[in-house]
Each structure stands twice: as structure tokens, then as C-alpha cells.
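One chain of protein is taken out of this complex; the other chains stay put.
As written, the chain order gives the labels A, B, C and D, with residue 1 at the start of each chain.
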Amino acid sequence: MDKTALILFVISAIAIVGIGMIFSWIVAPKSKNAVKEEPYECGIPTKGTSFIQFRVGYYLFVIIFLIFDVETVFIFPWAVVMKSMGMTAFIEIVIFFVILGLGLLYAWKKNALKWD
Amino acid sequence: MKAIVKYISSIFSALKTLFKGMAVTGHYISHPKEIITQQYPENRETLKMFDMFRGEVVLTHSESNEHRCTGCSACEVACPNGTIEIINKRIEMPDGKKKKVIDKFVYHLSMCTFCNLCILSCPTDAIKMSQDFEHAVFDRSQLTKVLNKPASKLMEGVR
Amino acid sequence: MAETATNTNTGKPLETQEYFINMGPQHPSTHGVLRLMLTLEGETIHNVEPHLGYIHRSIEKMCEKDTYAQIIHLTDRMDYLSSHMNNEAVSLAVEQGLEVEMPERVKVIRTIISELTRLSSHQLWWGVFGMDLGAITSFLYGFRDREMIIDIFEETCGARLTMNYNVPGGLMFDIHPNFQKRTKAFVEHFRQKLPEYDQLLTGNVIFEMRTKGIGILSKEDAISFGVTGPTGRASGFSNDVRKHNPYSAYPQVEFNEVLREEGDSYARYKVRIQEMWESMSIIEQLIENIPEGDYKVKTKAVIKLPKGEYYQKVETARGEFGVYIISEGGKSPYRLKFRSPGFSNLSALNHMAKGVKIADLVVIMSTLDLVIPDIDR
Amino acid sequence: MEQEQLKERILSVVPEAEFEITGGYMNATVPSAKLHDLAKNLRESEDTLFDYLFCLTGVDWPDHMTVVYHLKSTTHGHNVVLKAKIDSRENPEIDTVSDIWQTAEFHEREVFDLFGIIFRNHPDLRRIFLDDDWVGYPLRKDYVDKVNIIEL
Partner (left out) sequence: MNIYDFKSLTDSIHTSLSVNLSPSAVTIIEFIIIAFAFMMLFTLLGLILVYAERKIAAFFQLRLGPMRVGKWGIAQTAADAIKLILKEPLVTKNADKFLFNLAPFIIILSTFMALGAMPFAKGLHALDFDIGILYLTAVSSLGVIGILIAGWSSDNKYSLIGAMRSGAQVVSYELSVGLSLLTVVVLAGSLQFSEIIASQEAGWWIFRGHIPALIAFTIFMIAGTAETNRGPFDLPEAESELTAGFHTEYSGLKFAFFFLAEFVNMFIIAGIGATVFLGGWMPFHIGNWEGFNRIMDFIPSLFWFFGKVAFLIFLMMWFKWTFPRLRIDQLLRLEWKYLLPINLVNILFMAFIVLMGWHF
């Protein structure tokens, strides 16, 4: 039931955008000219391309995120059973968090969390 | 240890400053009486410009359709932008003398900067600034106005 | 961090490209039609190159054809936020040439209106500064208080922004009977509202992070770049014309020249906030006893300045505004130069903005308080 | 420093300087070739220290051009106006002072733009207000422009 419903949501989301775009494509006026197709840069023709090698800093944060997000996924099942398992679960997660915290501290000290 | 205390206290002091800011905006949303904007065309009745307001130049006419402009062109000279053009004509007076009177007092509102120099320069107080501020028109040519009304005459005694 | 990252295939450091971006002329934070050509790497600015002249009207050339009375209305259209002070500069220069002394009444009224203009300019700046930082609400608060001042102007001289209230030899009209009452009411109102400005922005932790240490201008550079006004004073450059070359009624009033040493955006902000307090105190000192007398002295209908050169500077909301008139004895100047504060202040932008981020550039530009017609003239 | 002392000071660097007092400032007119040396001297000497150039402009006279420098010392508080006389109206050239006062960089560009005076050694001498392909120098007295200048 839930899985089919999920597919339903995907379909209806695509439908709502698709129908909207087709409808707007039909009713909206279309008049092409070269100036309209220019990218907006405050009214001045652009200099150079926009498809450039961008600063790496942004991506590095994504990599750190990836590491931590995987850890978070490990915490999810623990959080569910924490109440029923009690002390064992708590001790285990303390160990887990200490390791995770050390990782964060390492990244912090390595200035990986600092911009430029 | 000191670093940790500093770390935690910095969080609390930061939160305090944020709440301070929210208190200001919170005050205004809970006091709708403080709203300052008005609905413009609806408030036309109550919207009065100050007496001094410089809206546009007008040539005052009396009830008997007489104005005080002698056509001396002092305002035309005083104007920095060429907003005013005085076009004179000569008419024959009853006593046979020819006299110079204005034919058209042309006022280009589109060029006027409302600097008031023309009004100051007028020796006969013929022109003044009106409080009208609704100048928007759809056609630029409508901004060129002839200020003397048709068939208006120079007021007696003004020279 | 970018330096340590390497390409796993080649072992070479990953390279990022420098690229160019136009900020302006149609950009929300250039406050008019200023175009900045930015050279960026990531978000870090390597170079800022201002391109000016989008609204250059060559006012100086126009002045060479106009009479002295007509010149004044052109100065309204330069720094429109301190139009009264610009008017005053020309009036004072002409009066200096005519060698006439203004009645006390004229001096006092000019000073009060100058300070009101400064307040209104700073209020607008405060609102816009908040908006540039993303706190849009401050914009409306600034405008609310500014509106009261603008109403005073409108009642007094009939115009809200481009006032043209000064004429060579005095004022265009006498003040309105309500002037004193309204001004006092405003000062009372604003004394209560100004602390609110501080609560909303000044103490805010995000605000402080965004402004402290951003766009530092040292005192030496401020002098060398000729950066005046609150911007220069925030760097410790004492340049207040009201103190150093007092004019009008400034010699009679007591006020402090607000100086700070840091030279960063926060200091520039604080200087302006403090100047608002000082302006209010100047107004309060003068408003009670405006001397009786004439509001203008008799001058010829068409003023002819004797041959010679006249330089008059005044302190506008943006800094030192100078008028340099070379007269050959005619009814128009032979050459007239406006030394506008914005032009010099802008010249320091590249120096201040090197190595900061785009977001910081917006802050720096906003604290320079640029008015583009003042720069382009 | 008093005006008389200043006068002697300038004369010691540029003997052919001419003096005039107008508008409350002392004006020193010097040949354009000597200007840069004089400016540097006045900026750097301990007793003058003119560190603040508050106005820089050009003037177009019928037979020559001048560049006017308004100087102030923030430590001593004295003022002086230097006028560099450029004899040629056709090819006006003068040394830049942007190496002495950074503000001159923009101001000289403005003077170049509107008067056509070329500042030698200027780091970036381009038009600042007008388009790069603009013909003529608008603030010159003989500039004619039928389109943009409307005679009233």
C-alpha cells in the first residue's frame, strides 16, 4: 500500500509540474530575440563562461557531510531501541559518539571546518 | 575549561541579542496602529499638500478671467531649463496705441524642476505654484501646457 | 583548505578559475547605477573595478552657462540626500565672493536644516544598510522617521528632496510658523526611536559578525584616498568641516566630532549612529532661539561675482563637499568644480574590498554610503 | 606654517613660482614640469606634510591649461593651492601625482576624461565617466556638441 502510494506521489508531482508547464507553454506569449536570451548580469553582456571550475571549499563540506550523515544513519536504529535496551545502548552510543566527536575535533583542528 | 565556559556563554549572549531584535519587530506587529502607509487614491479626500508645496506653475486668473502677466519674460530668463516660453502679440488698444500682451504662456511641465526661481522673479506676482501633484499623463505632449486661459485679459492696473 | 586539495589522478593541486561578474548597473545593492566589475575566485573578490558615468550629466559644464542663482538647483540633483548642504556650499561661495555677511537668522536656519538633512540622510542610510544585510524591516523603520523630517521640509520650502531653499544671500522663504513646533516634536520622537535602531541591528550578533573587521581602512589610507565624512572619521581621520572650517552657525554650537579608530564597517556604522545623536543635540541648541531678522539680504537680480577664485567646503552627510568657483567677473562662473565626497570615497573601494567575499562587498559599499549622482555629477 | 614661510619653501624648490592670494588660499603657480617634484617635496617634508589632497581639477584657459591641486596638511592644518601651468592646449601632458596621493588616481582620470590632459605614469589612464569611444573633451571651452548640449 505505502509503496504504491509513494509511486502515486511521484507521478502526481511530475503531473502537476508537467501539466502546469504545458499549460503555461500554450497560453504564454512567445517572442524570441537575442537580448532576451542573454543571461542576466545586471544589464551588461557577460564576460567569460559560467560553466567554470568552482572553488573546492563548497564540495569539501559536502564530503564532511557525507561522513557524518552515514554516522547519523547508524544512530537512527539506536534511537528507536534506546528506551527498551537501556544501559547497554547508552554505553555503546557514548563510545560511538566519542569516536564521532574525535572525528569532528580532528576536522576542526585541521581547519577543515574553516572557510578558505 | 575556560574555553568551554566562554563557548557556552557566547551562545547565550548571542541568543539574547537575537531576542532583543525580535522584541522590536514583535512590538510593531502587535501594534497595528503604528502602521504608517496609506491607501493612496482612497485617501484623496484627506490628503492635503502643504501650502508651500511646489506642484506646478499656474497663472492665477481672477473670476472675471483676468490675469496679472504683462509678458515681461522675467520668468523665462530666470528659468534654468527653458521650461517657460512667453509668446507675445501686439494688440491695438481702444485709444489707438499698440500694446504688447501675452499670446501664449507656454509651460513645459516635463522640463520643470520646481526650483521656484520663476515665481521669485515675477514682478507682478502673476504666477504661483499650485499644490497639484498628480501630473501623470499617458502622452508626453500633454505635459506642455498653455497657462493663460482663452480670452483672458491683463488685469486692470497691472503694469 | 583549497590549497591542500589535490587531484587524485594528476597529484596537482585542484585549480579554481578566476571569473568576472558584473555587479550593477541594475543591481539591488549598488544603490543606483553604479557598475562594478568583479574579479572573483569562488566568492572571494580579487579585484573591484568601478565603471562610472551612467548618469553623468556634466553639471559642471551646465554651470558655466547658468547664473549663480540657477546653479543652486543643479546641486540638488547631485547628492540628493544632502541637497540642502550642497545648496549651502554654493550659496556660501557666492556670498564669500560678494563679501556679504549673512544675518544671524539665516545662519541658524541654515544650520538647523542642514542637520535635519543630515539626520534624514543617515536614517535612510540606516534603513538601506539593514536591507543590504538582509534585514529588510529596518528599511521601513528608517523611512518612517525620515518622513517626519521630509514633512518639515515640505512645509517650510515646498519641496521634499530637491529643496533649492538656499539662495545666494539668504533663504528663499522665511520659515513656516510651525517649523519650531514640528522640529521639536520630531527631535522628541526620534530620541525615543533611535535606541530602537540599536536594539534591532547594532547589538545583534549576526550584524556584528557581518560588520566587525570587514573592509578595514587605515587612517593613512583614508587621508591618502581623501575619504571624508563619517567614513573617514571611522578610520580616525579628523576631517569634520564643521569643526575645522566652521561656517554658518556651527561656531556657536557645541558638538563632538565623532571619531573611531577601527576603520571597519562596524565603526562606520557606529559613527553615523553617533552623529545622529550629535545632530539632534545641535538642533536642540538652536531651535529654541532662532534670532529675529531678515531671512535674506538684498542682492542684485543677476549676481556678478568679482574676478577671482573661491573655494567653499561644507560637511554633507557623506563628507566634505567643496565648490571651487573661478570667476572672470561675469554672471556665470568661468569654471566651476564640485568636489563631491562620494567620488573620493568610492576610489577607496577596491583597496578595501580586496580579498573579502561578495557579501562583504555589499556591506562595505553600503557603509561607504554612496549616492551615485553625487559621484557621476 | 605661515604663508610667508610656505612661500619661501616653495620658492626654494621651484624658483619660478608665482604667488597669489585669492579665496582665502595661497595659490602657487608653477610650470607643469616642476609640479611632481614640488608635490613630493611638500608631501614628504616634516614641516609641510601636505598629506590630504582634497580637490584636483583642471581649468581650460584660452591659451593654456592648468591643473589645480588643493592641499591640506592634517597634522599642521595649513592649506596651499598648487597650479600647474601647461602651456600646450593641443597636447597637454603632466606627471601624475597618484603615487603621492592615492585619491589622485580617480581625480586625474576625471580630468583626463573631461579636459584631455594626459597624466604621465598614471597606472590606469582611461575615461572614467564617458564612453571609451567618445570624441572630444567636454569641459574644454571650445567643445561643441550639437546633440547633447542644448543652447537655451
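Following the convention adopted for this analysis, contacts are C-beta pairs under 8 Å (C-beta built on N, C-alpha and C of every residue); 3 or more make two chains touch, one makes a residue touch a chain.
As the structure is a prediction and not an experimental result, all values here were calculated from the model.
Trainee: So which shown chains sit in contact with the chain we cannot see?
Mentor: Taking every chain of the complex into account, the missing one touches A, B, C.
Trainee: Take the complete complex as the reference. Which residues in subunit A touch the chain that isn't displayed?
Mentor: Output for subunit A: 2, 4-6, 8-18, 20-21, 23-25, 27-31, 34, 36-42, 46, 49-52, 54-55, 57-58, 61-62, 64-65, 68-69, 72-73, 75-76, 79-84, 86-87, 89-90, 93-94, 97, 100-101, 104, 107-108, 113-116.
Trainee: Touching the absent chain: which residues on subunit B qualify?
Mentor: Touch with the absent chain occurs at residues 11, 18, 21-22, 24-26, 28-29, 32, 34-37, 39.
Trainee: Since one chain isn't shown, list which residues of subunit C touch it in the complete complex.
Mentor: On the subunit C side, contact with the omitted chain comes from 19, 21, 27-29, 43, 130-137, 139-141, 144, 200-201, 204, 206-207, 209-210, 357-360, 362.
Following the convention adopted for this analysis, only the chains that are shown with their structure count from here on.
Trainee: In terms of C-beta pairs in contact, which of B-C and A-C ranks higher?
Mentor: Comparing B-C with A-C, the pair joined by more C-beta contacts is B-C.
Trainee: Centre to centre, using CA atoms, which chain is the farthest one from subunit A?
Mentor: D
Trainee: Take the average of all CA coordinates in subunit B, do the same for subunit C, and state the distance between these two points in whole angstrom.
Mentor: Distance between chain centres: 25 Å.
Trainee: Would you mind pulling out the distance in Å between where the CA atoms of subunit A average out and where those of subunit C do?
Mentor: Computed value for the inter-centroid distance: 44 Å.
Trainee: Give me the residue numbers in subunit A that touch at least two other chains, ranges are fine.
Mentor: none
Trainee: For the complex, give me every residue of subunit C touching subunit D.
Mentor: 52-53, 56, 58, 60-61, 65, 96, 221, 223-226, 228, 237-239, 244, 308-311, 313, 320, 322, 324, 326, 334-335, 337, 339, 343-344, 346-348, 351, 376
Trainee: What residues of subunit B sit close enough to touch subunit C in their complex?
Mentor: 13-14, 17-18, 20-21, 23-25, 36, 49-50, 52-54, 78, 80, 113-117, 120-121, 129
Trainee: Over in the complex, which subunit C residues touch subunit A? Could you list them?
Mentor: Residues 1-2, 5, 14-17, 19-27, 30, 35, 37, 41-44 of subunit C touch subunit A in their complex.
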